[in-house]
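What follows is one structure encoded as structure tokens, with my remarks underneath.
Note that one protein chain is taken out, while the other chains of the complex remain in position.
We just call them A and B in the order they show up, numbering each chain from 1.
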Amino acid sequence: MNFDPRYSGRNFSSVGTRPIRPDGVDKVTGRARYGADFNMAGQLVGRVLRSPHAHALIRKIDTSKAEKLAGVKAVITAKDLPDLTNGDAGMYDILDNCMARTKALYDGHAVAAVAAIDARTARQALKLIEIDYEVLAHVTDVDEAMQHHAPLINDAIFTEGLEEKPVKPSNVTKRSQFGHGDVHQGFGAADFIVERSFKTEQTHQGYIEPHACVASVNLDGTAELWVCTQGHFVYRQHCAQLLGLEASKLRVTSSEIGGGFGGKTHVWAEPVALALSRKAGRPVKLVMTRDEVFRASGPTSATSIDVKIGARKDGTITAAEATLRYSAGPYAGSWAEIGAMTAFACYRLDNVKTVGFEVLVNRPKTAAYRAPSAPMAAFAVESAVDELAKEIGIDPVEFRIKNAAQEGTRSSYGPVYGPIGIGPTLEAVKAHPHMKAPLKQNQGRGMACGFWFNFGGQTCVDLNIGMDGSVSLAVGTVDVGGSRASLSLVAAEELGIDYAQLKAVVADTSSLGYNDMTDGSRGTFSSSMATISAARNAIKILRDRAAQMWDIPVDDVVWEQGHAVAKGDKYGNLGKLSLRDIAAKSGTTGGPIAGHSELVADGAGVSFATHICDVEVDPETGATRVIRYTVVQDAGKAVHPTYVEGQYQGGAAQGIGWALNEEYIYGKDGRLQNAGFLDYRIPVCSDLPMIDTQILEIPNPNHPYGVRGVGETSIVPPLAAIANAVSNAAGVRMTHIPMSPPRILAAIEAERG
Amino acid sequence: MVEVTLWGALSQLAGGQSKVEVEAKDIRELFRKLAEQYPAFEPWIDKGIAVAIDGVIYRDTWGKTLPLGAEVFLLPRLAGG
Partner (left out) sequence: MAGVAVSTVINGDAVEYLCQPDEPLLDVLRDRLGLTGAKEGCGTGDCGACSIILDDRLVCSCLVLGAEAEGRRIETVEGMAHGEKLHTLQQKFLEHAALQCGICTPGFLIAAKDLLAKNPDPTEEEIRFGLAGNLCRCTGYDKIVRAVQDAAQVMKGA
């Protein structure tokens, strides 16, 4: 690979425009096919039986009655998914999560599954499966799970990362630590210190499309899987490993995806569907209900965070420290670690220390949720930063500007920053008219900053030029929010052709090389890099073909604005050859013209955002309305600005829901009490104002066009921005998310005495 | 010789050192030599370690060269949404 990913400034003609997306008409006419919109001849209906207990030993499962029911074609338990993970602890956890092996670890944990001729028969069959449970003591709260007397979820867990290996098992799987300098000394130099504890409740990604797949295992060991996923190549690897199939013989096609936000990054029910299909000898369609999505697919961590920040009278932060406890569900995770890395990433700190604890609880396996772990850490830190500014008597924006990280700053997680956008987002906020707009009674304004890493990863793109000069672009990163449009723009830019001349598709796993999933805001960043590389490879061939047509050396042919041009005076009368001209002759100049690219897109470039929020709090009911919201975020380069705005607005809306309403509510029995959209209320249209956006473009030095990921950072600041606004409106510091009416009312009443 | 900064967990495995010196031209050689010097690192390398070179985070490009005098920082490989 001779591809140079470094940024080079250029004038764009396609990139930065706002055309209609290539998959748009299918989606407005109802023709786009999502996970549940696909069927195979002879398919059965798969259904999963789930544990009603938060923690229970599975003594015995009797499936005999279910098997005898007319119309039932297969019943499976963990025995039908033998452990083939070969010591891979992460995959073993995924396997156990797909189908409980010895213990049910949360309310909703899969314990058996059936495939039957229709849904009614499948439901009846589930009722006939008899399970002998020994109910065990459970724990669902992150702080309680850390107590010495807490019920043990896995007695093989001895906390990693402690100076001395613990002698007793616990629910804390790992301790991690980041920072530099000497916080003790730093706090000694402080004139003001704020120290606070915060909690955030567990939320779900809340994608509107439930997990869905159609699995078909053939007798010859080949298989097909149609599935809604953020990464069909990753699902192929997982399923092949768990089922003992050869990866290349399992063809996975990603459906259109009805939202993922991190929740569709690893398998949940797909191996179960494949195992059912294998046993029944027929295709099996398995679609989760909404109840199952909430009870058994990945929510984010619940957290408990202590923050301490000290500053001098002049507003210089002298030390910052945080202890972060994140729930991981019943399996080991690295969620607090990410929180510990991101917590203070916005600031220039000489003395900083963060410590993270990963905590097991009897709740569903935690999954990534948009900038996973960062919003909770930002909520705690940005709340304390606001409070500290207030104590010092300095404007909160000025305080942040004074302490903001910049190029050359050592980040709180270790390395030194290159060019970054935290300062510019703060300056933009300071200058924004929103900051000067008047507020009425019971209204308050808050602002907050946020950081996210962004990732790259393994990426592969094929660009094929038809004989008529039209271009098809096959990418392997699932399109979660318009990336086919942005990648078409990039290909059009590079080839110098019209956007309308291209069609981008997401290829299946048998048609394209491996791609990492669409996570870590990498879709457009990575695949655009591969698209640029593929287009440049195609241009090499186009130049060669033009040289043949003209019968001149290829080195004398350059590619300019979609045309081969012969350079030099001696070719003065040759004119130009368009891509269409060259494609039309391709059959006799060497055959099909294509450009391929296989690369690892690294150097994704960290991203920062600052949000402003106005709220109105009703002091009688504690209800909060967001009345104005502004997002300022660095995109590096916005390829399709409308979809970048969409990412900003969507992240803000999810953050607003998290801040004000959304939470998993568990009863004393360890059962989830609000597993539906009626009781787990995500923001609706009438809850929100318009969400204003301002895109900053500070080029990423490690992408040819300067692109950074944009998908995740926008959910990082809202919890804190809204908490700061509510605190300003209600006159009390809110330390527990969500700030639901009862919590706000209780805080107001406590303040009044 | 490059100076490599370790994060907390690795630093413990390296007997409390937060910085180690390694003669390596690229990330691949860095990991090979680290695994030789500190066998306890091996499972971590298998699970995935990200390397920040002058502030730019590399997760998979093991062929990336380590420029003379570069700041090299090891970080956990993270999940994204």
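Everything that follows uses one rule, which is that contacts are C-beta pairs under 8 Å (C-beta built on N, C-alpha and C of every residue); 3 or more make two chains touch, one makes a residue touch a chain.
Remember, it's a predicted structure, so these values are computed and weren't measured experimentally.
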Chains in view touching the one left out: A
Residue, one of A:178, A:261 or A:559, that touches the chain absent here: A:261
Among A:41, A:70, A:219 or A:690, residue touching the chain not depicted: A:690
Which residue of A:372, A:646 or A:738 touches the chain not shown here: A:646
Identified contact with the non-displayed chain, of A:52, A:108 or A:206: A:206
Touching the absent chain when the full complex is considered, from A:32, A:152, A:549 or A:623: A:32
Residues from subunit A at the interface with the omitted partner, ascending: 18, 20-21, 23-25, 27-34, 36-37, 120, 205-210, 256-261, 287, 289-290, 480-482, 642-643, 645-647, 649-650, 652-654, 676-678, 682-688, 690-691
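Convention: only the chains that are shown with their structure count from here on.
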Parts of subunit A lying in touch with subunit B, wherever the complex brings them together: 90, 160-161, 163, 174, 176-178, 205, 261-262, 265, 334, 337-338, 341, 368-372, 411, 413-418, 453-458, 519-522, 600, 602-606, 701-702, 711-712
Residues of subunit B that touch subunit A when the two form their complex: 5, 7-9, 12, 47, 52, 54-61, 64, 71, 73, 75-76, 78-81
